[in-house]
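Note that this complex is displayed minus one protein chain, with the remaining chains in position.
Letters A, B and C mark the chains as written, and numbering starts fresh at 1 in each.
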Amino acid sequence: MSSSPDQRKASGTAELNTFPKLLQHHARVRGNKVAMREKDLGIWQAWSWQQVLDEVRALACGLAALGFKSGDKLAIIGDNRPALYMSMAAAQCLGGIPVPLYQDSVTKEMAFVLDNADVHYAIVEDQEQVDKLLEIREENRSIRHILYDDPRGMRHYDFPFLDSIENARKQGREYDKAHPGFFDEKADSVRGEDIAIMLYTSGTTGNPKGVVLTYDNVIITARNGIIREGLTENEEVLAYLPMAWVGDNLFSYAQSYVAGFTVNCPESGATILTDLREIGPTYYFAPPRVYENMLTQVMIRMEDASKIKQRLFHYFMALAKRVGTRILDGKDVSLSEKLLYQLGNFLVFGPLRDVLGLNRIRLAYTAGEAIGPEIFDFYRSLGINIKQLYGQTEGMVFICVQPDGEVYADTVGTPAIDVEVKIDDNGEVLYRGPGVFHSYYKNPESTAKTKTEDGWVYTGDAGFFAENGHLKIIDRAKDVGKLQDGTMFAPKYIENKLKFFSFIKEAVAFGDQRENTCIFINIDLDAVGNWAERRNLAYSGYIDLASQDEVYDLVQECVDKVNEDLSQDPLLSNSQIRRFLVLHKELDADDGELTRTRKVRRSFIAERYAPLVEALYSDVPECHIETQVKFEDGRTGMLSADVKIREARQFTPMAKAS
Amino acid sequence: MRIEKEVIYIFLATLFLMVAIPWSVGQLSKDIFFEWPFFFEVAIGGLLAGVMYSLVALGFVLIFKASGVFNFAQGAMVLFSALTLVGLNERGLPMWLAIIVTLAVMLLLAIVIERVVLRSLVNQEHIILFMATIGITYFLDGFGQTLWGSEVKILDLGIPNSPGLYFDGRILINDFDLVAALIAGILVISLALFFQYTRIGRALRAVADDHQAALSVGIPLKHIWVIVWAVAGIVALVAGIMWGSKLGVQFSLALIALKALPVLILGGFTSVPGAIVGGLIIGAGEKLAEVFVAPLIGGGIEDWFAYMLALAFLVFRPQGLFGEKIIERV
Amino acid sequence: MLYREAGEFKSTYRADQAILTIRQDRWFMWALLVVAFLVIPLVSSEYWLGTIMLPFLILALAALGLNVLTGYAGQLSLGTGGFMATGAFAAYKLATAFPELHILVVILMSGGITAGVGLLFGIPSLRIKGFYLAVATLASQFFLIWMFNKFGWFTNYSSSGVISAPPMSLFGDNFVTGPYATPEAKYLFTLTLVVLFALMTKNLVRSNIGREWMAVRDMDIAAEIIGIKMLPTKLKAFGYSSFLCGIAGALWAFVYTGSVEPLAFDVNRSFQILFMIIIGGLGSIMGAFLGAAFIVLLPIFLSNAPHWFGLNIAVDMISHIEFMVFGALIIFFLIVEPHGLARLWQLLKEKLRLWPFPY
Partner (left out) sequence: MHERKLGEVVLRVEGISLSFGAMRVLNNISFDVRQGEIRSIIGPNGAGKSSMLNVINGVYHPQQGTITYRGVTRDQMKVHHAAAQGIARTFQNIALFKGMSTLDNIMTGRNLKIKSNMLQQAIYWGKAQKEEIEHRKKVEEIIDFLEIQAIRKTPVGKLPYGMQKRVELGRALAAEPELLLLDEPMAGMNVEEKEDMCRFVLDINDEFGTTIVLIEHDMGVVMDLSDRVVVLDYGLQLADGPPDEVRANQAVIDAYLGVSN
């Protein structure tokens, strides 16, 4: 990376290398500017940077009065609340380490983290969390103090170790008076290489691991992100994702502290959409499913609109699809289409963005999973600058980001500032950079396994660099297999491609150690049902609908498109789908076919439907199967069906020579 | 029918005041002429006029009872029917045929009102329906006059319109009033009987209390509405004939509906007897006040006196003399 | 479609409780005021100002008054004309008995006197409700008109029963009544008063008293149980409503017509105002204005429309047709939208706010 003026500026403020220092800096420089807002009691209550500092100072001193020392861990549990964000800062000002926990975790999960992280102090949102901690405390006495934000229902909780944040602040102010200089000295003594925070990753297997991040990790990464995107102190973000998740910590805490912009906390889970619209954030992060739900809502609501509106909508959306992303990326568009787009902007895009609350967005990110190209393009064509990034807790989020003007639905962009990325021989992605974590807490073994001596981190993801220099993530490395001919087989990649079609709800790809790829498909009953109704196709239920030839035709179209896509990709063109079937029952977590988070359990399914898999790899056109199912009332029964199998169209691979 | 004691007291007090006030005014003021035969003459004239008020009020009560609609258009229906009758007659139809055709027109009107207005507003609040009838009023007033013109028309049914002397020539009564009151009285009584003793009549009463119950009688709601509006139309026609032949058929006929309003609030919106008694009280009270009290305050009180009288009653009986008591339930 | 609301959040209750909380609405309102105060007087003919805008504004004020009573407090009244007459005659008596009084004082005082009369006629509302009350208000209508006709004192014993407003000026020789007053001055004077009273009314209906009125309207027994006292609440509605109607009456007599007889305020005037709030929208400030505009403009349209089609219809015929059209429109509005033009306006606004979504 060449050194831009921005970067020089960044190094010029290098002394602002911890959150305590940043906080004091903002209180000095923009003390009256709003740092945080929370919708509470019907209006957006605001805290200026000076007020934040005052409250943080009071709480920090209060914690100190309770015996909180440098290096102590402070568990933070609750919805996104200013008081909790300030608790984080308060702990950091004392040289302590905040450990945010997922507020919806059950007691057992919480108990593990609290124990693993050696937590003695906790600040929680409300009675619900206090109850959990009290339950944990019955067995694990290591929690010495609990502070809560919302006093509701706490009147009869009479424990010496339990108090409100309010009271702690009050005591803190007295402590501050009694020990002048204590706070400043403590806050100043925090160094960049000190541990800033511990974030527990919800490992898919085994217990969660505490990722230890230093101030340098967090702040340099945050600052690099700000520089790359040109973010300013005037951004507005909505803090609505779990505080325990690294992304929230970066977007709603670290970057706010670095850039000095405003963080807004919604009123409650039920009002997020309203609050989003009220605030109209300029900088926004959401996982793909949020965008997906939003788009679904848009489409459903438009279905009920008058015919004229629908035609207007579809006309301009088609226009947007043609030219919208090109305009956003600053590419050439004919004047007439540009004018037409402006008209569309007035009639459709603008109002749509406004109703969704996305009107003021300058930058929106999505990450975490692959996003459907349709969805991605929909938002971009509306003129919303949504970009993908690729990141991990272990790297303080930023590994790759899509640069402006080079946004593609199927890549995650180029390496972030100061980050190096390489692919090892197995296809696994590795990276190195300022955000690379310190260690896993009390787990040197895992640390060594993940992070090499010279600072490279294994992501566990398989991927490759496309010709344009963008990283393309295919799958979890351990899931990636090989077809019999030795070429790569990435089941999730194929499944995701299929699932991007609204008609397909689930897909299960087989192919590892086999000669080609075959697929089970679950249709989306709502979408296909709707489609069928519009065609006056009668059906009695899922099984009936799934077996109809028209539906097979519909699915075939999707499968063929995926094959066409795959054929473009030199690495994956061999894993084009050969044969597919539409499964006679919906995959269900109750039957063990999906995990509770709705991920397909491929091997279990292969076993359970072995005859079908076998049939896929033979050349029979139909296969009879009987399956045991569990009904909602707990009874079990047998389900039998004749499942049809279809051949998919094959495409010749693109010239491999290039 | 059970009559509450309170009602009887109020009634007696009214009678007493009707006699006592003219008498005492006559004693106190030199300008007021008071003599018992003259008093009775005035009172009887008032009562006869009151029967006419009752007739119009009856139209209101019918509709209100059966559909909960406060039909402000009753007066317009009076005007419209009279205009139609005279108009047809002027265009050469014999009177009997004109009456029949007018009856048919009123039936048609009832059907149209049910179709266009009531059916569309079936579940609306009462006040909305009330305002709709104001709309009907305006429409009928305009429509009738557009069709038949707005000049005053003479309606002559051959009823003698000359004063007659009764009780040894001591009391003077207009024969026309007597005949009109007789006809009105017959109509009132037959309607009361119709309500009380016929199946449809009972259904009409039932529907006022409970739409569901009415349905169980086996008559569709829309028919019931058509019937009451048609009956109200007939009543309007009779009233129109009476008032029209007395005063001439003209726009001011529509205003007599306004006269019926105090009768209603005095008698109670839901009571047929209330309409009768109320009409009589208003008629007599108004005439007596006009003759014995009005000269003292400048005269011309007939515009408002009936209202003030009714208001005075309301203070004691907010639901009117025979109205149903409203029990608030929560 | 025109609305861009994202990012318009409220951080104080004051902002959240403002009359117009959406930026575009505020712009629209300011634009409207600019048009009303600057553009209209500059571009309108004398005819427009004098015979359309003036009665529109004054009747809108009366409709505002009736809407407080009927639309907000739920007390149906058919006595508006009587109260307007009271205002007119009170203003006349005040202006002639105390010629040194300023026009504003005269108008406000006549409003005050009318409020007193309104209170008097509102007393029965404690015991009687609904249609009974409506009829009772008719009594006040007839009684008041009779009174002004009957007693010469009210007209200073003028033989014709007509009262004429003396020339009065706002300051210097800026006359707003009498022969020297320019239509512009009359218009601006009336407009200012009407805008101020509309604002005042809006303030009332969004305050405690307004909520009490609506509570009484929506469910009086529940209102009483939560501590709302019926008589004061209803009387305040009667008083304030008559206050506005009285001022409207005074303006009608003094500023608009200049001379007037009691018949100008007969029961048809009451109905006219009632129609305004039905068509405009019960319980809406905006509705009073929309309804007044509609009712004022409709007859003008109706009497001109035949000419546009080359038809020649007799004047009395036109007035009959006008009756029919009025009646039919009332019914049409009640069927299509019982809450009137204001609701249509609101629905349109909602549509625009949600555009392109239907809900």
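The working rule: a residue touches a chain if its C-beta (ideal position, glycine included) is under 8 Å from a C-beta of that chain, and two chains touch if they have at least 3 such contacts.
Keep in mind it's a predicted model, so treat the numbers as computed, not measured.
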Residue among C:Lys236, C:Arg269, C:His320 or C:Arg353 that touches the chain left out of view: C:Lys236
Among C:Ala88, C:Ala139 or C:Ala223, residue touching the chain not depicted: C:Ala223
Chain not shown, touching residues in chain C: 13-14, 16-17, 200-201, 203-204, 206-212, 214-215, 217-219, 221-229, 236, 240, 283
Touch list for chain A against the chain that is not drawn: 40-43, 152-153, 155-156, 267-268, 270-271, 274
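Going forward, only the chains that are shown with their structure count from here on.
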Chain pair with more C-beta contacts, B-C versus A-C: B-C
Innermost chain, taking as reference the mean of every protein Cα atom displayed: C
Mean-CA-position distance for chain B and chain A (Å): 77
Inter-chain centre distance, chain A versus chain C - centres from mean C-alpha coordinates, in Å: 58
Residue numbers of chain B (touch at least two other chains): none
Chain C residues within the chain B interface of the complex: 76, 124, 127-132, 134-136, 138-139, 142-143, 145-146, 149-151, 221-222, 225, 267, 271, 274-275, 278, 316-317, 320-331, 334-335, 338
Interface residues, chain C side, partner chain A - complex: 1, 3-13, 15-16, 353-359
Chain C partner contacts - residues on chain B that touch it in the complex: 70, 116-117, 120-121, 124, 126-128, 130-132, 134-143, 145-146, 150, 258, 261-262, 264-265, 269, 297-301, 303-304, 307-308, 310-311, 314-315, 318-320, 326, 328, 330
